[in-house]
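Note that one protein chain of the assembly has been removed; the remaining protein chains are unaltered in position.
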Amino acid sequence: MRTRGWPVLIAPVALTAGILAFPAAFGTYPVKLLQEILIWGIFAMSLDLLMGHAGLVSFGHSAFFGAGGYVAALTLTRFPGVLSALVLPALAAGVVAWLIGILAIRVSGVYFIMLTLAFSQMFHAYAFQVAWLGAEDGLVGIPRAALLGLDTSRPWAFHAYVVTVAAAAALFLWRVTRSPFGHVLRGLHENEGRMEAIGYAVRRYKLLAFVLAGTLAGVAGALYAQFSGSITPDAFFWTTSGEALLMVVIGGVGTLGGAVLGAAVFILLQSLVSTYTERWMLILGVTFVLLVLVAPGGIVGMIRARVGRRG
Amino acid sequence: MDQGLSRRTFLMTASSALGAVGAARLGGLAATGLATGPWVRRASAQSAPLKIGLVLPYSGVYAELGNSITQAMELVFARENWTVAGRRIEMVKEDDEMKPPVGIRKTEKLIDSDKVDILTGPVHSGILLGMRDKVHNSRTILIVSNAGADAISRERCSKWIFRTSFSNWQPCQPMGGWVAKNVSKEVFQIAPNYQAGKDMMESFRETFHPVGGQIIGEDYPKLGETDYAPYLTKIRQSGAKAVFCFFSGTDAVNFVKQFDEFGLKQTVKLTGAGFLVEPDVLPAQGKAALGVISGHFYTPLLDNATNQKFVKAFREKFGGKMPDGFACQGYDTAEVIVRAVKAVNGNTQDKDKLVEALAATEFDSPRGRFRFDPKTHNVIQPYIYIREVREVGGTLNNVPIDKVADVRDPGTGCTLPA
Partner (left out) sequence: MPLLADLLAQALNGLAYGVLLFLLSVGLTLIFGMLDVINLAHGSFYMLGAYAGLTLIAATGSFWLAFALAPLVVGLIGVLVERALLRPLYRRPPLDQVLLTFGLIYLFEDLVKWLWGGRIRSIAAPALFAGSVRLGHVTVPSYRLFVIGFGLVMAVLLWALIERTHLGALIRAGVFDAEMAAGLGIDVGRVFTGVFALGAALGGLSGVVAGPIQSAYPSMGVSILIPALIVVVVGGLGSLKGSLVGSLLIGQAETFGKAWLPGVSMLMIYLVMALTVLLRPRGLFGQPLK
């Protein structure tokens, strides 16, 4: 199926330009919120690859987020540079995803949820206890380093850095979902038995999806560590996976863009609404429950239903 | 098909453009809703309001502390008619939810968006350590009104950071010698498994070992542990005659209650850092807390004139509520701000002068004579009181039974001005 050519690119390019230019018009705090949305957006999008496309509901995605974050924290303080900021965390997360993946893909459904949950909790239990990872306090003082000539300690440079990585991640995932690989994944989601009968090495595809998603989650974690300057064992806790799950579902499972939208909704609720009412968690919970009940396609699903179904 | 494609393309482009505008709008709303904008700052510094930022927990288990600190600050500012050196005092409160990511985000908001003149807070040491670099690099004056991380008075000190509360070391170090002399030389230590807990246990040992004290056993349950039974059994079996511990909030309630439940109070004396039995947890602990000994720089029962006035005023203003150590911290924070700003005639633009004025501040506080240690910008505790929980007039209270004078943090590794 041929893609539709350059008109499709106008929208995302315009959006990216807008996001890039955001600091020119707005103060530091809104910019920080935007960056946080982008970073969590990457995390949520990577989960969406697993959930929405491969149909693997994972409650252990935080294992990769945390792995990326901690590796970034450990290496950036000693060897500042792009290797420490992005490459090593991505590799580490990818390896962790591969190790967990080869075990996790043997099971499915509820058992997949339980197993992934167990693994991320293991990471949490470890990071929580050991001194070299800062135990309960985690690691602080993570610097913003000079990366390939860009000094990210300067606010605009850091913004450009985050936006670039987010855009790259989004582009990458978009291409993956549109590629033959993506089609196979969706086929697996719909009917695994049939795919296997046709001759697809189902496990290999699942594992690859798992590793790709995990690697990107690790990138998000590394960015997050640089964004907030610290990383705590909470990054590994199952509720972190849960929050990503919330974002994906709110935005719309399987829509990628929805994941970022969901991240925006969650973070804005948490930051802005919390200034006016303490009850932001209640609002979030109710919204989420309603969405699952009434609009399982999430926000994007609701928009699409208005505009007309995809052919 | 073609029509559908171009319609979809158009809609996608339009919607994302709208989305970008919408996001901008929302961002704009956010910006105006939250910040008063840079132009206010440029008005004459002398008449612009004095903005005090507060990063504290206003929700969750620790909201009690956030509220205590805030209320005491309001007490002082109200006494000054909310004006100092001709400038109106404005408090900007942000809930940090006791979570470092949230706390750091709110700190950045207060510094970058609200452009506060002076920042205060937080309760959580993790938040303090996380915000330290931002505060230091932006030359924002921070008056720590609770978090006790020793590092802020040691290797991570900063000329812009003052602390009116305590360093974790201060309430614990004098306890070591006192417990050895007055309770027992065989002590079991227990604290939650994080830096603050371990630091406190270590500072206790500083004065405990030299007088022949022996640590019979040590345990570090996880923060937020709800069932201490296995640890309590170990304590009993160790044969220790006393326990020295640090717990706060929910942990303090559960530990003290369970300690009593296991009948340990009959054979083992429970002692700890003051937070174990502060008024935020005493009501929930009830009679289980009777007889517990703790070290703290404050108790509402102190009989100096300033404290008696403070307790009376606080109770009048806040419906009979008794002030606690946290309230005293808030009081001192506000006093320090008022005095220093007066000393520089309201000129908070000249930060170096303001820092000098702050460092020189000295006054009578409910805890005694208040001074900063010029070496660390940490408060010098006029006294660390050894208190015992007793029933006083029908309610539980911390009665001072002894005291250690002039406790100042060693400040190892701090070289001010930094």
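Of note:
In this document, chain identifiers A and B correspond to the written order of the chains, with residue numbering beginning at 1 in each.
The definition used in the following text is that a residue touches a chain if its C-beta (ideal position, glycine included) is under 8 Å from a C-beta of that chain, and two chains touch if they have at least 3 such contacts.
All values reported here derive from a predicted model rather than from experimental measurement.
Touch with the chain omitted from the figure is made, among B:50, B:63, B:89 or B:341, by B:63.
Among A:20, A:87 or A:118, the one in contact with the hidden chain is A:118. Checked against the full complex, the one of B:86, B:210, B:239 or B:413 touching the unshown chain is B:239.
Among B:210, B:224, B:374 or B:413, only B:224 touches the chain that is left out of the view. Interface residues of chain B facing the missing partner chain: 59-61, 63-64, 193, 219-221, 224, 226-227, 229-231, 233-234, 236-237, 239, 249-250, 253-254, 257-258, 261-263, 280-281, 283-286. Contacts to the hidden chain, counted on chain A, fall at residues 57, 103, 106-107, 109-111, 113-115, 117-119, 121-122, 125-126, 128-130, 238-239, 242, 245-246, 249, 278-282, 284-286, 288-289, 292-293, 296.
As a convention for this text, only the chains that are shown with their structure count from here on.
Computed centre separation for the pair chain A/chain B is 35 angstrom, with centres defined by C-alpha atoms. By the touch criterion given at the top, residues 1, 4-6, 8-9, 11-13, 15-17, 19-20, 23-24, 26-28, 30-31, 33-35, 58-59, 94-95, 97, 99-102, 104-105, 108-109, 112-113, 125-126, 129-130, 133-134, 192-195, 222-223 of chain B touch chain A in their complex. Across the interface of their complex, chain B is touched by residues 4, 7-8, 10-12, 14-15, 18-19, 22, 25-30, 32-34, 36, 128-129, 135-138, 140-141, 228-230, 232, 234, 264, 268, 270-272, 274-275, 278, 303, 307-308, 311 of chain A.
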